[in-house]
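Only a single protein chain was left out; the remaining protein chains are all shown in position.
Right, chain A next:
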Amino acid sequence: MSLMIRGKPDDDEYWNSSKFKAFTFDDEDDDFTRLKESKRAVNSILVEDEDEEDEVEKVNWSGEPVGSISWSVKETASNIRSTGEVRDLSFPKIDTAPSLPKNSSGYSLSSLFKGKAKTGSLQSFSESFSEQSLRNYAPELRKPKSEYKDYISDWTPEETVKRMQQGKAYSLEKFHFLQDKLLLLDEAVNAHDGNVITAVLIFLKKSLSKEILFRELIAREIALRHYIHYLKEMGEHKHLVELFKSLGRTEDMALMQYRDHLNIKDENRRRDFLKNCLSLPFSQEDATHVLDHYTLLERQIIIEANDKHVESSSQADIFKKYPRKASILNMPIITTLYYSCFYHYGESEGTYSSPANIRKTFRISDKQFLLTCLGARAKLKAWFDVDALFTTKNWLGYTKKRSPIGFHRIVDILHKNNAPVQVLQEYVNLVEDTEQKISLAQKYKCHDVIINTYRDLKDRQLLIGYREKVERSSPEYRKIEELLCNSQIRWKN
């Protein structure tokens, strides 16, 4: 197959200026054409009897062949090439708890532990390959009866945490002293087991006052984060608000309360809720955004009520011609602007639904405004409005087209909205960079632009070349012919 590195001069600028001359996703690409051909070829290969829906594995409940279900764990055991010999397999402990007292020296091999496990845990998988392994798969069977007997025993925090990790019986009742409770918490954190950390926190939540618990959590970042996550998951927002308050994390608190608006379906109640949010201690920047949110919904409610009425009483043609697909409630600001440019274009700034009012209220940038407006008016094929968006008059009364974004982007947007060639070429012509202009004109088949550009470049060869690409006896063809015969032009080649 051929190399994908392409050196054609008309390639995208980037592919020439950089090393990544890899491939393009261009529609006209040779590879794509080739792919299409392959597809045709493959699809055209005639095969008899299409009856078997075979081979391509489908996934459904009955898709897979039934394996041997009675396959026993004993068989598994025999699969493991076990020699029966038991040996210590030791790896060194490494320091994982930066906030807590270090347990070992770290990486040195001297810290290899050799100790045998204190309690014969049945949880380990390696055990499950022994004879009675089947039992180990039943978690309830893991705890021999005898272990329940010494229920109220003197397990240290460390032992307690270990038992909790292993799913064995444990008791937290005896941790009465604050100091013991905290030791237990620290031990859980030390064991890096979020499940156990949360379990201990639930115990502390029940057995300590909020003030004390919060105070102790401030100095324990890891435990604190577990606690916050647990409260979030449980939906205990009031408790969480108090926690954030006592930690001085007011912005987090504000955001968390603001989040609740998502649970309110009724728009009027949601608007009132957002209004109440305005007094929350957001950062200065976020406060502006929340104010925008409130203002937006307030206006959307007004616009929605009005437009619904207008639409149902068929007062305006635009709603008949383009019925609204969805309500404007809870849509983003830009969608609202688009809606307003679509249905309320030309209204005076005094009305809430006018583009000008939305632009001003939400401080929308020129660029953003133009893009949205352009999209909406092009969708309606209101080319006159599109034209007016770019037209400026200077002091002498001459008109000129200007745009805060490059005209090549404007052309793209217009094309995506199915603008006719006559409209497109007007904007292609406004592209400053000649190369870019030509490539756009080629992409969108704006023959006049190409021909005129070549004429202005006085490039006879390019013009002759282009003549081959247009249809014979088309107006373009004739135009080229005329130009080539024109003796007034002083060709450079």
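Quick notes on this one:
Rule of thumb we're sticking to: a residue touches a chain if its C-beta (ideal position, glycine included) is under 8 Å from a C-beta of that chain, and two chains touch if they have at least 3 such contacts; residues count from 1.
Here is the rule we go by: contacts and distances are computed from a predicted model.
You can't see one chain of this complex, but its UniProt record names it "VPS33B late endosome and lysosome associated", from the set "Phospholipid-transporting ATPase", "VPS33B late endosome and lysosome associated", "U4/U6 small nuclear ribonucleoprotein Prp4" or "Translation initiation factor eIF2B subunit delta". Listed residues A:183, A:208, A:310 or A:405: the one in touch with the omitted chain is A:405. From the options A:296, A:411, A:424 or A:463, the residue with contact to the chain not on display is A:296.
Which of A:217, A:371, A:386 or A:463 touches the hidden chain is settled by the complete complex: it is A:371.
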